[in-house]
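Missing here is one protein chain; the remaining ones are kept as they sit in the complex.
This part shows subunit A:
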Amino acid sequence: MKRFRRHAHESQRERLKQELFHFNKTVEHGFPHQPSALGYSPSLQLLAIGTRSGAIKLYGAPGVEFMGLHDENAAVTQVHFMPHQVELVTLLDDNSLHMWTLRGHKGISELLEIGRFMLTGPPGAPPSVTSVTAVLAHSSGELLLLGTEGGHVFVVEVPGFRELEERNISLDQITNSIPDDYLGRRNLEHVEALVENPINPSQVVIGYGRGLMVIWDLEKKNAVQHLPATQQLESMWWTEDGSHILSSHSDGSYCRWRVGGPEEEEEEEEKSDIPYGHFPCKAISKIVQLPTEEGPPFLLFNGGMPRASYGDRHCITVIHGKTHVALDFTSRIIDFFVIRSGPQHTGDPSALVVLVEEEVVVIDLQTEGWPVIQTPYLVPLHSSAITCSHHVSAIPLKLWERIITSGELQNAHYSKKPWPIMGGQNLAPDPPQRDLLLTGHEDGTVRFWDASGVCLKPMYTLRTATAFHTDADPNDNMNPSAEGEWPPFRKVGCFDPYSDDPRLGIQKIHLCKYSGHLAVAGTAGQILMLEPNDEAAEHTVETKVVDLLQGQEGFRWKGHTRLNVREDPVEFPAGFQPFTLVQCQPPAVVTALSLHSEWKLVAFGTSHGFGLFDYQQNNNVFVRCTLNPSDQLALEGPLSRVKSIKKSLRQSFRRIRRSRVSLRKHHANNAAKIQEANARMEAELAEMELAPVQRKIEARSSDDSFTGLVRTLYFADTFLSDSTHHTPSLWAGTNGGCVFAYMIRLPAIEHRADEPVTAQPAKEIQLMHRAPVLGIVVLDGHGAPLPEPLEVAHDLARSPDMQASHHVVVTSEEQFKVFTLPKVSSKMKLKLTAVDGSRVRRVGVAWFGSSRTEDYGESGLVVLTNQGDVHVVSLPHVKMQVHYPCIRREDVSGIASCVFTRQGQGKHGSRPSLSGVLPRADLSVLRQAST
C-alpha cells in the first residue's frame, strides 16, 4: 500500500512528509559553554550569563530560561541589568554595547535585542579613548556611565543610547581637580571601576587603574573627594550606608576609605589589610561588603591568595564575624553576587551565587556551615567527563519513584533551603511522560537525569567504583581541611575533571525500564549487572571471566589490566546494586552492549569479539572471536595506550599548574626565550602551510585495524532458519562491515532456571564496502521495527506481525541496506557517503506521529552524520525523507555523544568533556505540539 502511495501520489507524499517531520531545536541542556560574564537583577530575580561565543542566557525559576545571541561573534565581557527595569546591557569585547529587553508577547515573554551602540570619540582620537572598560547602570534607570581606557567617563541616555556630551566627565576635568601633591600627577590610566553612592544617586566614585579614586558629583560636575590609593586598583564597593568605600588592589590588599566632608580628610586611609599577607599575594578582583540586621557584616572577596603557595586556587573568601572560609572552586571564577533576603532584597545576605567556568555554585549563607544549595538547572553534566549516554523514555512510575527515593538519600548534605532565584513563571505544561537520561562518566559513575521537561534535573548517582579495589583513595580530596590550616579552605562544587583510574570509565549503559535491570559496561572490559534495591545491602558480586580470544594463539594484551573485584562482601547503598560482573578477557573497552530483560540475556562486545551471557543462570552462553589475526593494534590494546597518554598529559598539566607560580618569578629572564619559542612556532606554522593536510584514498580492506571491533549488538525474535519458525536471535555488527546472526534456543519458561540456553551461528554477512556497521534493526511483516523487550508484555506496543516475511536493515557508516529474511538477499539500499560524502555517526529508530491526525504515524531511522546533519530515512523502503543541519561539523564530540529518543528527539552533548551542553533537537511534530 505504501509503495502504491509513493509512486502514485508523489505530491501527497510530500504533504505527508511535512505533516510527519518537523525539526526544532528546543533547548540546550546543561551548563553553557565558556561563560564569560554574570549579571543579576534582584528585582526580576533573574540571573544572566554571557558566553564567549556571544550568547546571553537568562535563568529564573526552574524551567524559566531565555536565550539570546549577539550577531557579533564576540565574547560577552559584562552584563548589567538596568536597576528596577526589565532591560539589560551587555558589553562585548568588540566594544559594542547591546540593550536587551524581555517583552511580553501572547502571554509569554521573550528576550529581544532592542538597541546597539558603539561609543564614538572625537575625530582623530585613538581607539583607546572610547574603549569601554567599566559600565555603571545608574539607579535612575536612564543613564549609563561608561568608563574608558582613555580615562574618560561618557554618559549615555538609555534605552535610546543617546550620548549626553555635556555630562561627560573628561580626564582633564579630573586631573585639574587632583591635588598637586598626588604622586607627581602621573597618568591616571584607564577607568577600572565606577560605583554609585547607594544613598546619593548623584555621586559616583571613579576608580582609575593607577589607584586614584575620585568621588564625583554628577549634578554639580565637580570632584567631591579624592582617595589616593597607591596600588593598582582592581575593584570598589560603596557600603550600603554610604559611609565607606572599599577598594581592592592587585597586591592582594583591600582598603576601607571613609567618605565624608573634607574636614575628616586626615582619617583617610582608615584601614588597609592584606588578608592572606606576609608573602606576596594575588589580586583581589572583586570585593563586596553587606550588612546584617544584627551582628557583623559579611565581607566577601574573590582572590587574594598567597601567590607562591596557593596562587593556582580559585577562591572566594567569606568573612562573617569570627567565621572565615575560603571557598575553593575547581575552575576559574568568572564572577559572583549575593542574594539578599527581604521583600526589597535589602535584608541579610541569604545566598552567594558563584559562576565559575564549569558550573554555578549557590551557597546558603543563612544555614550553619554554609551548605551548598542543589542547583535545579545549569548543572554541569560533565562534572566528570561524560563517556557515554543512554536515554529511556516513558519510565514506569514505580521505577521512577524508586530512583527518586534513592537519589534523595544521597543528597542529605545539601541545604534544605529552596532555590533562591525564582524569577518568572514556567508556563510549560507538565511533561507528558517521564524520561530518563543516563550519563556514564570517566570516574565510573552513572548519573540519572530527569529529562522529561525542559531542564535536566539530577536524580541519582550510581557509583560503580565501590565494587572494585582502586588505587585512588576515596578520601583523597574529600578530606576536611586540617585544623588551623591557613587559608581556611573548603572545597565546593562538583566539577572534577580528573579521574584517578580511567579503567573505571563507563562506556555503555542499557536500562530496561520494565524490569529495572541495568547493565553497565566499562573501559576495562567489565560488565556489571545491577538491579534496584530500596535498602542498603551488603553482598559480594559474583564474577564470571569470559575469554573472548578463545584460545587464539600468539596474542599478547599489552593494555591495561582488569579491575580487581572486591571479594569480601561490600556494603552497597540503596539504589542500583550490582549482582553479577562479567569480565571480558582481554580487558579491552566494551564497545557494544545489549540487554534483553525478557530473555534475561545480556550481549557484550569488545575489539576482540562478542559474547552472550545468561544472567539468570549466571552462565556464559557463547563467545565469538571476531579478531582478524593480522590486526596487531587490537591485540595490544592501543585504546589503553591512548588512555595512558591522557593520564600523563593530565599529570603534566598538574605539574605545569604548580610550577607556573615559580615560573613567573623568572619572567624577565625568560622573555628572550619566549621570543625564541614564538619565532620557532611561526616557522612551524609556515611549514605547515607548505605541506598541507592530505588524505589517502584507499579502499577499505580486511587487513585494516580494528575490523573485528564489535560496534552494535541487537536482539530480535525473527525468522533465521526458515520462514515458518521464528526464534530469538542475536545480531552483531563489526567495524569491518561484517554482520553475524546467532540463533538462540531458550528453554521453556518452567525450565528457564535449570536448562541451559544455547545458541548457534546462523548467518554471516560481509558487506562488500566494509564500512563499520552501526545499527541493525529487524522489521516485522508490516515493515515496522520490532518492539523492545517486555513492551508487548506490558501492553505498550502492538505485537509484531509474524505472518509476512521479516527484513533486516543494516546501517553502516556509508549506506543503509535492507535484506530479506530468512534467506538473506539484498532488497534495497540507500547510499549516503558515495553521494554526498557524509558518514553516518549515530542511528536510531524513531516514531513520527502526524501533526494532522492522531492515528497516523511512521517509523523511521534518524541518522546523525559526521557533517552534523540529521536525516530521516523511511522504513522499510530506506528512502531519504528530510534532512536538517543540526550540529556544527567541527563539534566532533557533540556529534559522537548524540542520543536519539524513540519519539524522535536527538540529544547530544556538545563537547561533553569540556562543557556538557546537551542541545536537544526535537524532530517529531507530535512531540513538538505536546510540549
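What we mean here is this: contacts are C-beta pairs under 8 Å (C-beta built on N, C-alpha and C of every residue); 3 or more make two chains touch, one makes a residue touch a chain; residues count from 1.
Everything that follows uses one rule, which is that contacts and distances are computed from a predicted model.
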What protein name does the UniProt record of the undisplayed chain give, "Cytoplasmic tRNA 2-thiolation protein 2", "glutathione transferase", "Sorting nexin-30" or "Par-6 family cell polarity regulator beta"?
"Par-6 family cell polarity regulator beta"
Quick one: which of A:12, A:766 or A:799 touches the chain that's been left out?
A:766
Residue numbers in subunit A that touch the chain omitted from display
692-701, 721, 743, 760-769, 771, 814-815, 817, 823-826, 829, 831, 833-839, 866-867, 889
